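Heads up, the thing below is written out as structure tokens.
Note that one protein chain is taken out, while the other chains of the complex remain in position.
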């Protein structure tokens, strides 16, 4: 079980890293929503191209992105097999009653490319800002405070609980336990998860105590210093324009 | 069982977000009258953290391994708060681990969250009619997974008929997970019942 | 002298029926250095939760500087009483150390400039200057403990309550923390500490309460540790230096008060030598070993 290390490279210096976090979130979200709705393979490929370009500007290490893209690709890979067989359309190969169609291929290809460009953009957005700053930027963007606080605290406690679970797991293993998907294995795992829930429930109680002893009333209050500069407006505007043009260029041209 | 970016149509994505926002309002802001939000926030957060971590566990079946879903258990333990908890959990899974897309968070939360709410009702009802909680746990665990799989299929089909077979395949792939989730949820419920029954939605007055 | 804390007839059971506190009476003056000891499950943590209003008590059972705690506004209360719990992971719930230390001051409604000032001061107090941007998860246990203390110091409370501050620390971190707490007390802050670490106790207390659901003992550390019946009843032990000197008295060392810490021991030895014949004689007399055995046995829980 690994720690989430999405912001491992947030301290690199690049134009994307220096982009104001609020503007970054808005810009990238617009782009992501724009690119996942592109309706032809050509447009989707242009989208992926743009995402790759931004990736190069962001100077993030290759392994960071490739590793995560691979996971998404493997997840979607079955589409490439099922859809050509199942979607009706022009046959490009036939074997007895099994037909492989061009449309099926195209459709699955389109989905995968859209997904890859969306994930690339998301990785750049998240990978170039410390995660706590991303959350604070969301707060500045008027995402409801209750959700912001839950995101913040959950993020913090994921690390604590991963450690806790690791310790439990090691204790189990050192008593000769191996997890298998049988009744015994699952029932022991069930006990472990039950224990994790109990411990977390008690911890929640203690966290609550320590919060109210610091005057907590349920309202989020943080100090954040972000400053939007002309440069940020310029980058944001041009990127959003590109995102919109991908869908409307035929009206403009 | 999370849907990635780039799969769903604009209409489905929009509908997904709209329904999720409404349900969040209903489950979170609605209850604000009766409960102290200052107490609920740390509780949901830490519990979400626990479920998030538990869902990172791989169970290997045959040559592949599956991640746990645990939405049935979430429903049983957290009740209506399971919905915001699943929302926060899925947002973090999408942002931190790229499990599920960002644009499809709305839909994914519906797919996981609504079964959790249903199962919560079933557990409470079933307990008050005297059904053994461990068996209820098995039912709730597998039923939540099954409902999620069915909803997943419906969502995929409604985004485009190209996805019909994919939807069937995805639903079928969830059958072993359903069994695992059932046994697991049953044993967690059994454990909690022995060690900390007050964490389960069972009112002893009855 | 002003009364900082007054608890009167406090009784508390948890909602599930577990009785935790019974008829507690405590009076602590401003500037005092108090330790509360008692076996696992004695109710120390429960008592602390009452002192800062986390657990509600009836009117006028808990008074802080003469005011009924229940009547105090949150902002007022946290200016008076700060509490540091045992597990630092429960108290560092924000994404960075800065956010954590700023959390209290922000809730007090202070302006940004003042908040930053306070964070800086609190961090330098515990020796964590420059840790503002660090993530709690990457700190060592000792550093986390100190950060949790800073997060309470930033509210500049007049009463500081600490639950097992020295547990799990390596000896240096433990010594550092004791130093920090003593410095704070010298600056006029009333400190109230619960702990099992009897060897650190004399360094952190002028006066001790022994809790075991009720208050079963009260006095200065020397009085408490001389009462071997009390110690036995409450799973306590005396500090090693104290026990050591008790042994020395069996060897003929003659003094009325036993030292509790090394520093005190040096002082006492010097005083005895200077006021007496210029030296101390240790020798074996008839009963030495029997006395030692008897004494050690009285401390032995087996």
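Think of it as A, B and C in the order they're written, each chain with its own count starting at 1.
One rule holds in what follows: a residue touches a chain if its C-beta (ideal position, glycine included) is under 8 Å from a C-beta of that chain, and two chains touch if they have at least 3 such contacts.
Fair warning: this is a prediction, and the values are worked out from it, not measured in the lab.
Enquirer: Of A:3, A:77, A:233 or A:249, which one is in contact with the hidden chain?
Expert: Within the whole complex, the residue contacting the unshown chain is A:3.
Enquirer: One chain is left out of this view; which of C:27, C:124 or C:179 touches it in the full complex?
Expert: C:179
Enquirer: Going by the contact rule already stated, which one of C:20, C:184 or C:241 would touch the omitted chain in the full complex?
Expert: Answering carefully, the residue with contact to the hidden chain is C:241.
Enquirer: Identify the residue among A:34, A:86, A:191 or A:213 that touches the chain left out of the display.
Expert: In the complete complex, the chain left out is touched by residue A:191.
Enquirer: At which residues does chain C meet the chain that is not included here?
Expert: 38-41, 140-142, 164, 167-176, 179, 196, 198-199, 235-237, 239-241, 243-244, 247, 251-252, 262-263, 265-266, 269-270, 273-274, 278-284, 288-289, 292, 296, 300-302
Enquirer: Footprint of the hidden chain on chain B, which residues?
Expert: Residues 190-191, 194-196 of chain B touch the chain absent from view.
Enquirer: Touching residues of chain A against the unshown chain: what are they?
Expert: The missing chain touches chain A at positions 2-3, 5, 164, 167-168, 170-171, 173-178, 191-192, 194-195, 198-199.
Here, only the chains that are shown with their structure count from here on.
Enquirer: Starting from the mean Cα coordinates of chain B and chain C, work out the distance between those two points in Å.
Expert: 45
Enquirer: Indicate the whole-number Å distance between the mean C-alpha point of chain A and the mean C-alpha point of chain B.
Expert: A distance of 19 Å separates the two centres.
Enquirer: Touching two or more other chains, which residues of chain C qualify?
Expert: Counting only residues that touch two or more other chains, chain C contributes 93.
Enquirer: Specify, in ascending order, the residues of chain A that touch 2 or more different other chains.
Expert: 131, 152-153, 155, 157, 160, 203, 207, 211-212, 216-217
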